[in-house]
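For reference, the structure I am asking about is given below.
Here the complex is missing one protein chain, while the rest keep their positions.
For clarity, chains are labelled A and B in written order, and residue numbers in each chain start from 1.
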Amino acid sequence: MSGRYEPDSIIGRVVNEIEETAIAVLLGLMTLITFINVVLRYGFNTGLIWGLEATTFLFAWLVVFGVSYAVKVTANLGVDALINLFSPPVRRVLALLAAAICIAYAFLLFKGAWDYWANFANLPKTTGRWFPTGLEEMKRTSYRGWYEVIDIPMPEWLRWIEPLMNEGESYEKIPRFIPYFILPFGMALLLFRFVQAGLRIWRGDQASLIVSHEAEDAVEDVAHMNRGD
Amino acid sequence: MEVAILFAMVVGLMLIGVPIAVSLGFSSTIFLLVLSDTSLASIAQSFFQAMAGHYTLLAIPFFILASSFMSTGGVARRIIRFSIAIVGHFPGGLAIAGVFACMLFAALSGSSPATVVAIGSIVIAGMRQVGYSRDFAAGVIANAGTLGILIPPSIVMVVYASATDVSVGRMFLAGVIPGLMAGTMLMTTIYIIAKFRNLPKGEWLGWGEVFEAGADAGWGLFLIVIILGGIYGGIFTPTEAAAVAAVYAFFISCFVYRDMGPLARPDGERNLSLMRKPIALVTAFFHRDTRDTLFEAGKLTVTLMFIIANALILKHVLTDEQIPQSIAAAMLDAGLEWWAFLIIVNIILLIGGQFMEPSGLIVIVAPLVFPIAIELGIDPIHLGIIMVVNMEIGMITPPVGLNLFVTSGVAGMPMMRVVRAALPFLAVLFVFLILITYIPWLSTYLPTTFMGPEIITN
Partner (left out) sequence: ACDDGEIVIKFSHVTNSDRHPKGIAATLLQERVNAEMDGTACMEVFPNSTLYNDDQVLEAMLQGDVQLAAPSLSKFEQFTKTFRLFDLPFMFKNIDAVDEFQNSETGQAMKESMTRRGLLGLQFWHNGMKQMSANKPLIEPSDANGLKFRVQNSDVLKAQMAALGGSPQPMAFSEVYGALQTGVVDGQENTWSNIYGQKFFEVQDGITETNHGIIDYLLVTNVDWWESLDADVRDQLATIMAEVTETRNAASFEVNQQNRQAIIDAGGTVRELTGEQRAKWVEVMKPVWEQFTDDVGQENIDAAQAINAKH
């Protein structure tokens, strides 16, 4: 496809392939689990009781992981009506300002994601309301490794984490720190990609952080049919 | 006062080129940190739970995926052929067929831009070949494409249902009559213009062509039966319907139309039959085309959900500061009549639609207006349809309109020319909006008939 992101190094291509395949696989799994559950319920009067919860987690993984990819390939929607009216130097200043805001946003969300996830993994949150000023002193409520999800059963091959995370008590369902791990991971990637994008704008390799509408790639693919008079 | 600053900040950030999602999320985060004692952890939780905690929104990726398979797999082409066979011989026939094709594709797809891309790219080229002006063609398609969110399924309706806890199934049913009506109004307008301006009309190709084209398109169109029949026939929930639609679309494109996947052959060559290559039943799941379609749909889901998740953070601010209650109290104390309230809703949405992606806008506006609407005795389903129609109009009004962008891209003409071209039909949609706003029956008749009167349980 013409609007497709083309990485310029071998490592870049490998990483890109991994990212795109991950997005495809997550969406494919969501669809399959949901579909299988319909078949099981309607056809066989049964179902995977954990299917719904697993699908919602995959959905969260898809989006939380995917946002950094969307930044990398500049796929996020924005409004360019006003910035198009300015001269290129002004536009560049605005784009740098926008990048700074995006970096600040990703930074705050990354801190929030860590603080949210850490206790589920028996790790300390950061202190400080805006900026991390240190690590909390662990108290009784800071250990939440025991906190399980609602439906997804604990697989046998994961039992080795029980002594590490749950004082040796066995898990009935998987602990929450597993599905929630995507949050700090995804937000760290998002921060990284926004910093990269900011640098590209600084160097003049990229003009802005946005596309003006959601179907831009698809439009490019078909636009040739109506070019010329 | 604080709210005004919040909204000014959101709009200001958008205008300097910050992505919509970040504008919403960053402004809301700053507000929560300054005004309330909410922690950053809680904001991260909101972000994650936008997906993990909203079962209804799960329908969005599935409908996007179904639509992607349909676009890649050659359904649009077949729908257009069928439409031409049916209405192509009227004055303005190809334009009318374009609208008709948009209506059919809208019944398979949940989004408006997707409808414009799928149908517009082919129909606009076709119309120009038989002598229509490029402007007329673009104007028709930009408008008809907006039906994508009115005729079920509809991503915007899913978001509305999720934001207000009404049933998705009801919203879908509610869109049927308005969708058919808007399409008919557009087609009638073209017919009248065609009579006056003597626009080209096609040949009647005979019933044979109607049936043959119908049979060919039928595999794709059967999806309508699956979605609506499945939901109202008690086989699956609306969310599951979307997943089933995606799986069905995959099978149709890979094994029936074979325009994608292991059985596809380059342009001009006959696609392989499954008999010739039965292994395709397995390889189709891992074929590059399948992966690419999943990936494209996934990417679109990500950008859309990024906006919705951040809009939900903004909603968190509004809830936390109890804004909906104060606005509701102020409006009700002012003795607002229901019709005046609906005008205000129309205006808010038309202005908001200039900056925001429709789903994100619904997430923010629905909680603000919903409680007032209930107090004033407005049916929640009716309110939902009004909001959807407003979104449609927002998509084709300058300065910012999703469908305008897409049409200008697809038609290869400047935005302002598309705007002018769309104007006469936009007038039709405005009349339509007024009808929808003040005749609740149009929206509520089908859901009430099939599902009983709407209950407000909250």
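Basically, a contact is a pair of C-beta atoms (placed from the backbone, for glycine too) under 8 Å apart; a residue touches a chain by one contact, two chains touch by 3 or more.
Keep in mind the model is a prediction, meaning the values are calculated, not measured.
Summary of contacts with the chain left out: across B:12, B:206 or B:233, the touching residue is B:233.
Of the candidate positions B:10, B:41, B:156 or B:436, contact with the unshown chain belongs to B:41.
The missing chain, though absent from the display, is touched by one residue of B:12, B:53 or B:206; that residue is B:53.
Chain B residues in contact with the hidden partner, per the touch definition given at the top, are 37-39, 41-42, 45, 49, 53, 55-56, 161, 165-170, 231-239, 316, 319-320, 322, 367, 451-452, 455, 457-458. Touching residues on chain A toward the chain that is not drawn are 41, 45-47, 49, 52-53, 116, 119, 139-141, 144, 146-148, 150-151, 172-173.
Here, only the chains that are shown with their structure count from here on.
Each chain gets one centre point, the mean of its Cα atoms, and the points for chain A and chain B are 25 Å apart.
Here chain A touches chain B in the complex through residues 1, 20-21, 23-28, 30-32, 34-35, 37-38, 42, 52, 55-57, 59-60, 62-64, 66-67, 69-70, 73, 75-83, 91, 94-95, 97-98, 101-102, 104-105, 108-109, 111-113, 115-117, 125, 129-130, 179-180, 182-183, 187, 208-210, 212-220, 222-223, 225-229, going by the rule given at the top. Listing the residues of chain B that touch chain A in their complex gives 13-22, 25-26, 29, 33, 39-45, 47-48, 50-55, 57-58, 61-62, 65, 71, 111, 113-114, 116-117, 121-122, 124-125, 128, 134, 235-236, 239-240, 243-244, 246-247, 291-292, 294-307, 309, 355, 357, 399-400, 402, 405-406, 409-412.
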